[in-house]
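Take a look at subunit A:
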Amino acid sequence: MDQTAISINKLNKWYGDFHVLKDIDLQVATGEQVVICGPSGSGKSTLIRCVNRLEAYQDGHIEVMGQEETNLPRLRRQVGMVFQQFNLFPHLTVLRNCTLAMTRALRMDQAEAEETALRMLERVRIREQALKFPTQLSGGQQQRVAIARALCMSPKAMLFDEPTSALDPEMIKEVLDVMADLAQDGMTMICVTHEMGFARQVADRIVFMDAGQVVEVAPPDSFFANPQNLRTRTFLEQIL
Partner candidate 1 sequence: MSFSEIFLGILEGLDVTLTVTAFGLLFAIPFALVAGVAQQFLTGWKRAPVTAIIEFWRSTPILVLMFMFYYTLPVAGVYLNATTVAAMTLGLHIGAYGSQSVRAALQALDRGQVEAGLAIGLTRWQVLLTIELPQMAVAMLPTFVNQFIQLVKGTALVALITMTDMTARAKELSQLTFDPPAIYGALMLAYFLLLYPATVLGRHLERVVGRRSGRLNGGRAGDV
Partner candidate 2 sequence: MTFDIDFLQRILATIFKAMPLTLLLAFLSCIGASLVGFALETLRRTGRWQGYLLRFVIDALRSTPILVQIYFLYFVLPYYGVVLPGPVIGVLAMSLYYASYLAEVFKAGIDSVPRGQTEAAMAVGLSPLDVTLRVVAPQMLRNIAAPMGNYFVSILKSTPYLAVIGVAEMMGTTLEIASDTFRYAEPMILLGIVFLVLCSIIAWLVRRLEARLMANTRR
């Protein structure tokens, strides 16, 4: 439990002149769940996208399982990611969405990959939809498939970027439930979300970001009951 899964050290990133991420330091232990929140444009997405290097950064280090992997496909197989817009592959069935990377990147054979995929689909409670195409599913179902797709690679950690923001209210719960299960099973997670109920229930720590900086890090109880920073307080007043 004590081993560090993801370690972000003195991370700095610029878009041209714009300093998006400023000296970010964050360690996430194996099996830990961290929720990141903060106002729009504060750099939350950018930060977690740096972890699997969908974004390049100019300065600092990010280590996953103790090393800074330079082979990007290999790095990305260790870290699963779930997007706000699901980003399922519309030309492939649900099942094939899940098996694609296993057969192509891990060179697993088809049967084994399908077995794994069905197990993961079972885990997100959507196994019966395996042969449908993504657009035949509701948003909540699509997002659960996206989670299963990421799980298929047996990632060491999972990144979530506002996974419920694009969903209709009645579907949010089914996705959050799946994520809570994952947390229960001890998956290391970094989750950008504004679902504070989820954060309170699941997170070990909550990170508050503003203007490219980590402003405050605290366990949920003290984060909500006793925020230290003025900016955190203002933010919480707005969203709670």
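Criterion applied: all candidates are chains of the complex that A comes from, given by their letters.
Going forward, a contact is a pair of C-beta atoms (placed from the backbone, for glycine too) under 8 Å apart; a residue touches a chain by one contact, two chains touch by 3 or more; residues count from 1.
It should be emphasised that the depicted structure is a prediction, and the values quoted were computed from it without experimental measurement.
Chemist: Subunit A in this complex: which of 1 or 2 touches it?
Modeler: Candidate touching subunit A in this assembly: 2.
Chemist: For subunit A, which residues are in contact with candidate 2 within the complex?
Modeler: Touching candidate 2 from subunit A are residues 52, 54, 72-77, 80-81, 83, 85, 87-91, 100-101, 104-105, 133-136, 146, 149-150, 152-153.
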